[in-house]
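I'd like to ask you about the structure that follows.
One protein chain omitted, others in place.
Chain naming follows the written order as A, B and C, and within any one chain the residues start at number 1.
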Amino acid sequence: MNRTINVSVNGKRHTHEVEPRLLLIHYLREVIGLTGTHMGCETSLCGACTVEVDGKAVKSCTMFAVQADGTEVLTVEGLAAPDGKLHPIQEAFWNEHALQCGFCTPGMIMVSKQILERNPDPTDAEIREGLDGNLCRCTGYQHIVNAVRTAAKAGV
Amino acid sequence: MKIAGTAKLPFTPERAYALMQDPLILAKAIPGCDALDKTGDDEYRLKMKMVLASLSGSFEGKVRLTAPDPPNSFRMLVEGSGKIGFMKGEGLIKITAAPDAGVDITYEGDAQIGGTMAAVGNRMIDMTARMLIKRFFEKLASEPA
Amino acid sequence: MPVSSIVKLEKLVGKRLRRREDPRLITGTATYVEDVKLPNLHHAVIVRSPHGAANIRSIDISKAQALPGVLAVYIGKDIVGVGTVPCGADLPGLRRPAHHILAQDRVYLVGHPVAVVVATDRYIAADGADLVEVDYDVLQAVTDPEKALAPGAPSVHPEWPDNIAFTFHQNGGDIDAAFAEAEVVVKQRITSQRLVPNAMETRGVVADWKSNDRSLTLHTSTQIPHLARTLLAGMLGIEENRFRLIAPEVGGGFGSKLNVYAEEALMGWISMQLGLPVKWIESRRENFMVTIHGRGHVDYLEIAAKRDGTILGLKLKLIQDLGAYHQLLTPAIPTLSVLMMPGLYNFRNIQAEIIGTFTNCVPTDAYRGAGRPEATHGIERMVDILAAELNMDPAEIRFKNFVRPEQFPFPTATGLNYDSGDYANTFQKALDTIDYQGLRTQQAEARAAGRFMGIGISTYGEICAMGPSVATPAGGWESATVKFEPSGKVTVLTGTSPHGQGQETTFAQLTADELGVPIDDIVVLHGDTSIVQYGIGTFGSRNTAVGGAALFYALQDMKEKVKKFGAAMLKTDEVIFEDGHCLDPKTGASVTVQQIAGAAYRGIVIPKGMDPGLVVTKFWEPPNFTYPFGAHIIVSEVDPETGQIEIKRYVAVDDIGNQLNPLLVDGQLHGGAAQGLGQALWEQGVYDDNGQLVTGEFMDYTMPRARMMPWIESSHTCTPSPVNPLGVKGVGEAGTIGSTPAMVNSVVDALSPLGVRHIDMPMTPEKIWKIVNGSKA
Partner (left out) sequence: MIANSFEYSSPATLAEALGLIADGAKPLSGGMSLIPMMKLRLASPEHLVDLARLPELNYIREEHGELHIGAAATHHDVENAPLTRGKCPLLAETAAHIGDIQVRNRGTIGGSVAHADPAADYPAALQALEAKIVLRSASGERTVSTADFFIDTFTTALEPGEIVVEVIVPVEPGLTGTSYQKCLQPASGFAIVGVAARVRRDGDNFGPVQIGITGLTGTSYRATAVENALTGKPATEETIRAAAAHAADGVDANSDLHASAEYRASLAVSYTARAIRSALSRSA
């Protein structure tokens, strides 16, 4: 039986009737039309689908949209300021060349945001630990670590 | 995957052997078994539903009992397939009178698993197989002597 | 205009410029295949074999067909008029199994496509796929190439009972004389396990057939848009000029998308059948099962040497696990291994045999390095084994055998011609950076204290910039178009298909410098066959070394053209072109390229013998490959109690010739090193005897994660390549090739006091623990 859900996505309210089995990521991508969040696996191990739900980084491929009813969701598309000014973590990823193919990047940025919210001055080891739920096949992670460190210095 | 282990049953070798040849008893002892219907001299059609943690699936297949050497040993094959994958186990079951009482069972064979369920966690396969075998013998042990 | 008013733009080549492709990627606005939406788009889900080998008795699609929302269900016999999946490699006597896009009456591997369900929605398509019932008669599979070669093994293809797809021999010099002269011979069996490329974006296709135009548009996640179009047009029997293939944003490839896959043709065919656009997105599980794997070698190596460490010759028997079919380049990959077997060493005698072996596994094909990592691992391991046999320092034996700078261009025993290099210099820099002598002292102390510290060296060479057309199956040239728009803005079209390598930035840097226009005025386009002239694509570290060279020559032609227009506008014979201006040296008068562009399109001043417009297209054929090289050194320590390996230091000195953008070079090296360490330590594609891929999800296939990676201390030497005008060599695969043997050599060195000479990859903690404990027992 379909259910009606109310979700705020990047500050905008949405009401939709959805099948309970609809994954949050598919809700965001197919129903809302925000395709910045990517699906890289089905076992919750790659983190490409990371978004924030009520301020907590979660894997949107391991959550049904109905579980997000009544929550506030933030995706990579909602990070930059309305005037287009990039979020400092986006800026740091850009400056440090922390991405190549870019597929894992939205998830990496979203989890980096959580890392820094909880620990504004992390060591490299803490950054690497924090990135544990996210896979990148291109960068070897070194520039991602640099980017998170740089963003921390910028005072995210 | 190799499967080997031991179990104890509180029976005489003859009784233990007979129990394991009895489709009604096997149907009760095989975890999740819904039905075991004779389809040949030594072959039975198997229907079972496996429920393990959140994993669940129905399987259809067969059980074969071969190489009878009562009451010492026989070979058993269990195979089934369903939407979530397939499994096949085949091995030799030996029965020896235990020094104290009852019998010692030793089993040794091979198990295969395939389909989706094979792909999601190699770590679960061995322990699950062993738990299912353990349950099988526990159930058998609860039969009257 | 007075000269003094000319604004000199900063030269950009060689600068650590941040990438121009990033804004769309960091904001989530890039378009990957899965993001492509079309009106009335339908979705396909593929039913795949769960068995490694089986005959198909029957397929019942009636339940799936009856599901509301399901439009069509197709099985193998429905597919009429579609060609088989192509293999571009040609070896003498190669056996080519017919690789149908859906299984006919037999399946050859787990994941083999058996049926496809098309529905209005992907959820319904998945439900429909679940309702397809296939009755299989399961057959014996064989998944280990050595077992496949044994007498009595099950046959992957019944028509070839020996499972041999081809044998290939390559000899150079006089191997018998080398072994006769040898004072010492070392032998070792060395494996290079199957790896799963695992680009973070799986494959995906959106096919859109317009019957009125007889035109197909195919969005597919590929590294080779033009080649894929040519081959798929042939398979589907449609006209190439009515077939637009678009590689949109591609989320990593690493060789796995250097291919033409059954699903690409299948979606095209379905769209043509239904007259509707159809999308298929590969799941990660499918990606593990049916997208090509890499490596898959069993190598038997022998080296003949003199007691002083001089290497005389090498013998190789290479058993290649091909899988069940040939994908695009499957049989060619091990031939690259043979080419690179001599490594950086100065010996001329080689004997190599390849046995290409069918198994009930997914085909192997190009995965980052493609044949060269296997070769480099082989030779770098063998050199260490020889050093151990002779009780020589592994650094010393390398210095002794390097090709010397004065020997370039250096013809190898395998028929290559190394372009340039100074191997000893690069190696010395690495040794100095890491303080090699100091480390050996530390190691002696550690050993005295009962600790297992290892220092692993890899001095690797590789073959890049694929490559001269005679040596590549589809042509190895590359193309570039440079267009001035009337406004003076510049559009560059490259035939390469970058997907993370950053050519939208580096090619703009090059163009800005050459044409003297601001980089913001330049756009680099790629990946759409309707926009870009024919090109070969992105693989084999060729983007800059071949595609960049093609662009460089296009830019030179453009400058000549601009100068002619400029001279005509200044009414002079000869102008100097610099900093975006044409200057008449006699008068000091000048015009800007922007003015020239406007004039060229306006057509008022057309120089004699010229046509209006400012467009140049250049196809460039490289005269040779390039041969980057380097030295990677890894310091590690093994915990004997748990077998765990800790990487203490990782120093890499790479010589890739000139660099357009060192920031991007670093990124390529780090990523390459991660994949190389992945092979050495963690990754393995493991099949059981029945053809199940045991490591078929991220649950069991260990991908390198941030916490597992060491800090890589990267630096460079530079010997420019004479092969291309940029002096670049290529960097896409260097990290992968250099890192693996350094890691293995480091751990073998750590355990050498226990008599360890070799460890097969991946060096899992359990394997190490067993070695340590075995030696105690």
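Criterion: contacts are C-beta pairs under 8 Å (C-beta built on N, C-alpha and C of every residue); 3 or more make two chains touch, one makes a residue touch a chain.
Please read all numbers here as calculations on a predicted model, not as lab measurements.
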_Could you tell me which displayed chains border the chain that was left out of the figure?_
A, B, C
*Please pick, from C:V13, C:L38 or C:A126, the residue that touches the omitted chain in the full complex.*
C:A126
*Residues of chain C in contact with the chain that isn't shown?*
122-123, 126-127, 130, 283-285, 641-643, 682, 686, 694-695, 698-703, 705, 708, 764-766, 769-770, 773
_Touching residues of chain A against the unshown chain: what are they?_
1, 3, 19-21, 23, 42-45, 47, 50, 56-59, 61-64, 66-67, 69, 111, 114-115, 130, 132-134
*Go through chain B and note every residue touching the omitted chain.*
52-57, 83-84, 116-117, 119-128, 130-131, 134
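The definition used in the following text is that only the chains that are shown with their structure count from here on.
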*Chain touch graph shape: choose line, ring, star, complete or other and state it.*
line
*Contact pairs, highest-scoring chain pair*: A-C
*Compute the distance, rounded to whole Å, between the mean C-alpha positions of chain A and chain C.*
29
*Averaging only over C-alpha atoms, locate the centres of chain B and chain C and give their separation in whole Å.*
48
*asked:* Among all residues of chain A, which ones touch two or more of the remaining chains?
replied: 43
*Multi-partner residues of chain B (each touching 2 or more other chains)*: 120
*Please name which positions on chain A make contact with chain C in the complex.*
19, 21-22, 29, 34-43, 45-46, 48, 75-77, 79-80, 86, 90, 93-95, 97, 99-106, 109, 124-125, 127-129, 131-132, 134-145
*Provide the residue numbers of chain C that touch chain A in the complex, in ascending order.*
18-19, 21-32, 34-35, 123, 198-202, 249-254, 283-285, 499-502, 663-664, 666-675, 697-699, 703-707, 709, 711-712, 735
*Spell out the residues on chain C that touch chain B in their complex, using ranges where they run on.*
50-51, 110, 130, 285, 288, 688, 690, 692-697, 699-700
